[in-house]
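Have a look at the structure that comes next, please.
Only one protein chain is missing from this complex, and each of the others stays in its spot.
Per-chain residue numbering starts at 1, and chain names A and B are given in the order in which the chains are listed.
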Amino acid sequence: MRRFRGLLALLLAFAMLAAACGGSDDSSGDTASDDSPTTTQAEEPEEIPATIADTAAPEVEEEEEPEEEDVDSGPVSGGTVVLATQVQATSINSNIQSGNASGSPSSQLFASPILFDGDYNPEPYLAESWSFSDDGLQFTLNLVEGATFHDGEPIKASDVAFSINMNKEFHPFKPMFGPVESIDTPDDQTVVLNLSQPHPAILIAMSPALLPVMPEHVYGEAVADGTIREFAGNTDPDVFVGSGPFKLDEFDPSNGIIRMSRYDDFFLGAPYIEELVIQTIQDPNTTIIALENGEVHSANLQGVADVERAQGLDGIVVTPEGTEGIGAVVSMEYNLEDEVLSDVRVRQAIAYSLDKDFIVNTLHGGLPFRAKSPIHPGSPFYDDSMEGYDFDQARAAELFDEAGYPADGDGNRGISLTIDFIPGVPDYQKNVAEYIKSALSEVGVEIEIRSSPDIGTWIGYLAPRDYDLTMNILFMWADPVIGVHRSFLEANIQPIPFANNSAYINADLEAKLSEAAVELDVAARTALYAEIQATLAEDLPFHWIETLPTHSVYSESLQNPPLTIWGAMSPMHEAWLSE
Amino acid sequence: MSSEHDPAVLIDAVDEDARARSPLGEAWFMFRRNRAALFGLILLVAIFLLTIFGPMLYENEPFRIVARPRTSPSEGDLLLGSDYLGRDTLAGLLTGGRVTLLIAVFAGTMTVLIGLLIGGPAGYFGGRVESVLMRLTELFQVPPAILLAMLVLVLWGPTVINLVLAISLVAWPQTARLSRGEFLRLRNVEFVRAAKAAGASDLRILTRIILPNALPPLIVNATLIIGGAILFEAGLSFLGLGDPNVMTWGLMLGSSRPYVFDTWWAVTFPGLAIFFTVLAISLVGDGINDAFNPKLRER
Partner (left out) sequence: MTEGPSPRAKTLQRLGRMFVIRLGHAVFLLLAVTIFTFTLLHLAPGDAAQVWAGAQGGASAEQIEQIRVEYGLDRPFPQQLASYVGNAATGDFGDSFFFRQPVSELVLARVWPTILLVLTSLGIAILGGVILGVWTARRPTAPSSHVITAVALFGFSAPIFWTGIMLLLIFSSWLNLLPSHGMNSVTVGDGFFEQAWDTFLHLILPASTLGFFYMAQYSRISRVSMLEVLGSDYVRTARAKGLKERSVIWKHALRNAVIPVVTIAGFQVGALLSGGILVETVFEWPGMGRLAFEAVLRRDTPILMGMLIISTFIVIVANLLTDVAYRVIDPRIRFAKP
């Protein structure tokens, strides 16, 4: 049951993400992608211009530069900020549930040991400093003094240990804290994690989106008896005690409303924003109107038309930052157990038949980045030199012929496949599937689109591998160990989603993955991932297409929103509302 | 209210043909005088012709990507522009219209058949048969139609066949009630009694005598159901329960809806197609109704 819950959490995470993607406008809910919703990371207000320049990173077209106006007027205290999200949260505890919908409120309500900026650089949060031992088997956090929970109790090392243990037990992402064997708390300010193997990804796991620090004296019992997973166990505002810049006032999951007010004794200083509301709006078109009308201050959008439309609005800032952390990559997954698709030449031929340039630049208006591998192009481990199967119908025809599927008089190759897609993100799922159907008919392959009205139906096809081709979106979650490895491990060929659903088996590759997981040297680790990506490109269990281009969209009146790798899943204690 | 004055009732069984022609002829005369109905009829005929012959004369591969996505009608060569994928909106309208009308006509036919099968015997036999059949009808009539259709499509998958079944499933109770009313009325009419007295079997009376006389209101009802089915299909597609492998107006509308602000043509034209078709059907249905309605005739 426990595992099952984990899967549920994962699914929900995905759903939120998907929603974020599809819907475009919620600020808080969806994927971490956009920064707009929640502001701030660790930067000081004075640094804003620089920060923005830094974070602008590899991505794309900002139509409007967010920033500089803010600089002339200093931060103003007060005001209510409304963040729109597409998927409502059912939990606000990121220790038990993954995904943007819970991560966004959780990051406001709870602090965590470390923050990250827009370039994966760690910054102090609850931890003033941290270090790895030389052998990489110990990771030590030194906590700041004077930080308190919302009930005034000090935040102690034991609370951090408690939160990590809760996470390890309940969170669906086992690789995050799996290698943590034990935790020592020699004093109230020191946390020592004893690891079974070197684990570089532990650093990113200290983010607010992944490890909210929760008070043991409030939640100890609920964790001990497992009721923390129940609805009332972690969401009742009467019981609720957080550690972040905002306190919980109201949580109405069925109406998708979360109300928060600032915590005046926050250890980094009281936030400027007085009240923060996360509101669910499902239709991106409505979100845009709400943004225009000033009903909403910030949202995440990824629909092509939605982003383009938001870019054309006055007083609205659109930026692609904030998606690196969650690292969503859109792909087409092959079922390697299918007789036709088990031949790598067929998989390659299909890949050659698809015009990625058309998908990225024409269909999606150049909003996404081309992604050739499961590693998000914003990650330092992404290797751009890998084979991407650029559009080449002639090459595709050759490969089909070689594989024994020559074209008949009408050009048909006698291959007939189905393609599934994840519902809720039409631009990057259904529409691409429709394109694939059209493109493959040009090379004589017949495709039938199977429509899943809901995610459950899609998973019902995917999990038991009752599919030929499916569109998919996989999330890296900042470190490949968390979100990438899972798709390629033989042991992970399981009837659950986001596991190894193509039934891909390659022992050499698995050895390299294990090596990369424990390699502390970034350069060496990058080299390993380059080899891994080259192998994956050759074996082609997936055909990776592009990033999911979630954009942060926010009103100019919202100043200094957090433009970190985690976007909306970053605390907004340094954002403020002008006017 | 119109039923008691329905000319069909007055038809004498003895020489059906001779008399049937004259009320029908008269109805046609009335119909022609009704300019709105005539307009509806012309519109409807035009739409049918376009969807039947349009795809033969124009592009008939509505799924082909033929242009840049979201090309406006004024930008490119396409008369009505392209959709979010670069598919020709006009090709979609023509080919999709054919499918849409087919779905609606199938659903309408099925609905009338089920309605007749349930409502007819209920009205004719009365008693226990009636109460069982009408309870069954009520069972299907009471739940909100779209919820029931959604549940069916979610459970069985949104394919075009299931769509037709779902529409018929929620629409038939209305027809059943109407059929029951007609059959109930007709079974007491003199010529039916006479046939009964002459020893005609129930089946013969039902199919050869009552059915032909009950048809006019049922035909009006069927046209309205066809209009309703078009709207219903669009609604289900809007909720994401359309079949992506079959181009229909509803699917065009539903899948282009996210782009309504900057690809207005891809949403407007299928919307207008639905609008004009349903309007034409309503006008024709009204026209037939009025033509058979003696009250209005007096005026």
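FYI, a residue touches a chain if its C-beta (ideal position, glycine included) is under 8 Å from a C-beta of that chain, and two chains touch if they have at least 3 such contacts.
Since the structure is predicted, the reported quantities are computational estimates derived from the model, not experimental observations.
Chemist: Thinking of the complex as a whole, which visible chains are touched by the chain that is not shown?
Modeler: Per the contact definition above, the missing chain touches A, B.
Chemist: For the chain left off this view, which of A:344, A:407, A:463 or A:505 is in contact with it?
Modeler: A:463
Chemist: Check each of B:66, B:91, B:107 or B:234 against the chain that is not shown and name the one that touches it.
Modeler: B:234
Chemist: Just one of A:118, A:198, A:426 or A:453 touches the chain that is missing; which is it?
Modeler: A:453
Chemist: Which of these touches the unseen chain: B:81, B:115, B:217 or B:271?
Modeler: Residue touching the absent chain, from the options given: B:271.
Chemist: Can you say which of A:378, A:426, A:480 or A:497 touches the chain missing from this structure?
Modeler: A:497
Chemist: For the chain not shown, which residue from A:169, A:188 or A:283 touches it across the whole complex?
Modeler: In the complete complex, the chain left out is touched by residue A:283.
Chemist: Since one chain has been left out of the picture, which residues of chain A touch it in the full complex?
Modeler: Listed in rising order, the touching residues are 1, 3-4, 6-12, 15, 80, 82, 90, 230-231, 253-255, 257, 259, 277, 279, 281-283, 285-286, 289-290, 292-293, 295, 423-424, 453-457, 459-460, 462-464, 494-497.
Chemist: Just the residue numbers, please: which parts of chain B touch the chain that's not shown?
Modeler: Here the touching residues of chain B are 1-2, 36, 135, 138-139, 141-148, 150-152, 154-156, 227, 231, 234-235, 238-241, 250, 253, 257, 260-261, 267, 271, 274-276, 278-279, 282-283, 286, 295-296, 299.
In this text, only the chains that are shown with their structure count from here on.
Chemist: Just curious, how far off is chain B from chain A if you go by their C-alpha centres, in Å?
Modeler: Once rounded, the distance between the two centres reads 47 Å.
Chemist: Given the complex with chain A, which residues does chain B contribute to the contact?
Modeler: 63-65, 68-70, 84-86, 153-154, 157-158, 240-245, 255, 258-263
Chemist: Going by the contact rule at the top, pick out the chain A residues touching chain B in the complex.
Modeler: 284-285, 288, 303-306, 308-309, 362-363, 423, 426-427, 430-431, 433-435, 437-439, 441, 448-451, 453-454, 457
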